[in-house]
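Shown here: the complex without one of its protein chains, the others still in place.
The letters A and B name the chains in turn, as written, and every chain counts its residues from 1.
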Amino acid sequence: MAISDIGDIQVAERALQHHFADMDQQRDTSSFGMWMFLLTEIMFFGGLFCAYLVYRASYYQAFVEGSQKMNIVLGATNTAVLICSSLTMALGVRAAQMGKPKLMVILLLITIVLGFGFLGIKAVEYHEHWENHEFPGPNFHFETGNPAHPATDPQHTQIYFSLYWAMTGLHALHMVIGIGLVAWLVIAGLMGAYTPHYSNPVENVGLYWHFVDLVWIYLFPMLYLISKKHGG
Amino acid sequence: MATAVQTVERENYLNSNYGIKSWLLTTDHKRIAILYLISITAMFWLGGFFAMMIRLELLTPAGDLVSSDTYNKLFTMHGIIMVFFFLIPSVPAVLGNFLIPLMVGAKDLAFPRVNLLTWYLYMAGGTTALVAMVTGGVDTGWTFYTPFSTTYSNTHVIGAAIGIFIAGFSSILTGLNFIVTIHRMRAPGMTWRRLPLFCWANYAAALIMVLGTPVIAITLLLVALERAFHIGVFNPQLGGDPLLFQHLFWFYSHPAVYIMILPGMGVISEIVTCFSRKRVFGYEFIALASIAIAVLGFLVWAHHMFVAGISVYAALVFSLLSYLVAIPSAVKVFNWTATMYKGSITYNTPMLYAFGFIGLFTVGGLTGVFLASLGVDVHVTDTYFVVAHFHYVMVGGMVMAYMAGLHFWWPKMTGKMYPEGWAKLSALLVFVGFNTTFFPQFILGYMGSPRRYHAYPPEFQVLNVLSTAGASILAVGFVLPMIYFVWSLRYGKEAGPNPWNAVGLEWMIPSPPPTHNFDETPVVTWEAYDYEHQPQEEVTLGH
Partner (left out) sequence: MQGTTESVGHIIPAKLYVAIWAILMAMTLTTVLVSFVDIGPFNIVVALVIATIKATLVVLFFMHLRYSPKLTMATVVAAMFFLFLLLGLTMTDYLTRAWLTNPGY
């Protein structure tokens, strides 16, 4: 490989950008930059969380009925998949920090596979909701599926579904971007780009990946686990 | 002082590289600032064109120049361009980009490539919005209230929303860059308490940029989705609440006005101290007031919704909080005044604009406090009183601060002096024109003349004609600098490193600065605005 036989320090020196005094400053700065970016992402999702809070507080029963159409098994499985992917991502970052590029690549590849697994399960759920006319718009038609408890407030259950599609859709988009970023790390890692003295890109992508996991940690109970009670 | 003509031009950021690619692919913060200067100026004139059309229509009481639909488009596009594509980026993207690395003693911002990306995002957003405007326009008002924007408007709402969305990311990344730079890239000895107040001000504005802009981004995205897919998040007929849109919109758009004014206040702090030859009075208070404005600015947004149908109890809370946010601004005005007291004042153009700012911003700010009072607000909301209030703070305040900053740092950015006589005349025309345009609007609003109407009762005509006359004078006041600034590039006097004898790292390097800013990393040993013991040695002698 091109630069795998060059020393760790030299790789870091080549990666040092001209406006930084040293690699420490570059690492601290780029890490802080990524945390700031995640702060903006929190506010970005925050707008949707606000809409969710407002409508759930105002139309609780409609939200209960909407969430009871969610597939808890698939949702919980997806939560587990993401947590596993966070583990492999964290271990991958650790491998990069310890100068074990091959191990890093393996762990990141597993992370990507788990990421695709999440998206695949999500696609199955989306398909099911689509078939059940649970996509908002002119074709929306909501039924609880329980003849003993018909829909009490389908108009506001449509809002629940609007938020469901918007929030999980935005989350899925961030997953796709995350998979892309991790794939970039794999390619660069195979070319020996990361060493113990220069692993901040791996760390920063790790931060992003964990953030996407964090969003789902909240989305799951908010969307899937509102209440099991039927009829109020 | 007569000096020999330089036979070899010193290397600086302007001549270090030629060709369009060296500009379009630059990562030098100074070049990026110039790119922004050109695009923002173009946007200003476009927004000004729409303003001219509005004022021409309002010369006569009847709606005879344009139809009401067209008039709706005119004030919408005036607002969108001026707010999102001129005021919000102006001082940060032009002066902030140029000066912050210089003022903290760094070679560049923390993320130079991200900086270039922000300019491209600005251009992409601007182009998208312009296409929406040229292919038919938008008529929802720059505030995009639902359900008109989501359901009933027949104009290019989605295009405009996407344009603003993209430009919003430009703002977010600029703010992120500034915050990281100021935290992590300060030169040795440049402590927080020695940081120029311009940096504190841009830091506070950057906090708002990163915290608030994402919320309007997601809100506009929801508007676009609702318009495209007919979901009902904001449409009452489909179960939504239009007020939720207003809450989410104003959560950003109120702090946004502080994004606009804080950097302007930073400019004023720099200018007042320099042209009073005196240390700023109450440095810590001004620095902390900037942060206070940024934080408190997030607590007051529903004062735009007092008559929209929010709960009276919420209105009470927001009214009280809105009074609070005036306090740190007042602190700054007092401190600038105290800085000037017993100072040695010179009346150069930047200082003239600064005087204008302090007076006009005070008027605008105080009328904001009137509007915070629920009783008054019910009477004057959606009238010209509000229009006058925000133009006093945004034009009388912010635009004058921008002009002040451009004049103050023009010698540093270009190495040339502008013609002082013409500049003073322009400042006078701007001041007279501005007041003639907007003071009558306070009276009009108080008498009940509604905003966003293209026709009005005949008894309001005199004041409207006066306002339009003022706008013509104002326009001349803005055209003249366009001409003499460009003129100065070729024929202006050589400025030298420090034509104003100011204190600050940026004045210790050549004008225009070299690409790498400082030959050696400066070590700061003096306090900010140390006009008593002004350090004389240059930090770097250049070549």
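The criterion applied here is as follows: a contact is a pair of C-beta atoms (placed from the backbone, for glycine too) under 8 Å apart; a residue touches a chain by one contact, two chains touch by 3 or more.
Remember, it's a predicted structure, so these values are computed and weren't measured experimentally.
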Residue among B:317, B:378 or B:462 that touches the chain left out of view: B:317
Hidden-chain contact residue, picked from the options A:80, A:113, A:173 or A:187: A:80
Using the touch rule from the top, list residues of chain A that touch the missing partner. 9, 12-13, 16, 22-24, 27-28, 31-32, 35-36, 38-39, 42-43, 46-47, 49-50, 53-54, 57-58, 72, 76, 79-80, 83-84, 86-87, 89-91, 94, 97-98, 196-197, 199, 203, 206-207, 210-211, 213-214, 217-218, 220-222, 225-229
What residues on chain B make contact with the chain left out of this view? 183, 211, 215, 243-244, 247, 251, 298-299, 301-302, 310-314, 317-318
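Just so it is clear, only the chains that are shown with their structure count from here on.
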Could you tell me the distance, in whole angstrom, between the mean C-alpha positions of chain A and chain B? 36
Residue ranges of chain A touching chain B (in the complex, touch as defined): 17-19, 21, 25, 28-29, 32-33, 36-37, 39-41, 43-48, 50-51, 54-55, 58-59, 136-138, 155-156, 158-159, 162-163, 166
Residue ranges of chain B in contact with chain A within the complex: 106-112, 172, 176, 179-180, 183-185, 210-215, 217-219, 222, 225, 229-233, 238-241, 244, 247-248, 521
